[in-house]
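With one protein chain removed, the remaining protein chains of the complex are shown where they sit.
For chain A:
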């Protein structure tokens, strides 16, 4: 597995959010929500499907087009249950998945790709970062074939992540391993990807952070009114970038992210190193 080829994305949205006191999935994030950001970020990063694992009857905020929701049949067992549910749902659709929680607002695609590349070793089942001093089971890569094993372990009452790792091949990714990737070193040097927000104070602090710098350029007729040439903006979403240059993402405007994906999703997460090109949707001649 290299560069996320064939990999899916799995976001665990269940859990009680007891320390936060409110659903973390629905917390506002620069005009979007934490869950929208997590799912849309994975959708722009991995080639496979992106799934949200939710508690039964959990009310979820809006999700990006194409993101699927699977309900976890069992509540209160912990994250391994959610991972098992998600990996089971991916059986036959993806060889592996990057698994994360909903509350990681600084997750960067370069980090995701580096972790998934950790599954490339022969027989590797889990690519597990040990970043910023902690093991990160919810910012890790898992083979989808692990689902029966996890389910079996949970049935035995062995539902902690460490109990899984005793039974499979784990590629341990230290800070140095992660930062050896030039993209991670350049775009996420503090490994903020693994920062999560558990309490209102965490959230408030994260929300106060200035968004990462993004290169924005308008083209063609959109480049009038002083919008000509590239500029650096600190914006968290495509909608914020459009607003910052005085554009509305209506049917006459589209954006190209890093010269590749074309979109007009205002909730699309932007991250450090991104380039956004705003184009007239009335392309052609």
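Keep this in mind: a residue touches a chain if its C-beta (ideal position, glycine included) is under 8 Å from a C-beta of that chain, and two chains touch if they have at least 3 such contacts; residues count from 1.
We adopt the following convention: contacts and distances are computed from a predicted model.
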The complex's invisible chain, by UniProt name, from "Aldehyde ferredoxin oxidoreductase", "Urea ABC transporter permease subunit UrtC", "Sarcosine oxidase, delta subunit family" or "Xanthine dehydrogenase family protein molybdopterin-binding subunit": "Aldehyde ferredoxin oxidoreductase"
Full-complex contact with the absent chain, from A:20, A:70, A:149 or A:281: A:281
Residue numbers in chain A that touch the chain omitted from display: 3, 217, 219-221, 223-224, 228, 250-252, 254-265, 277, 279-285
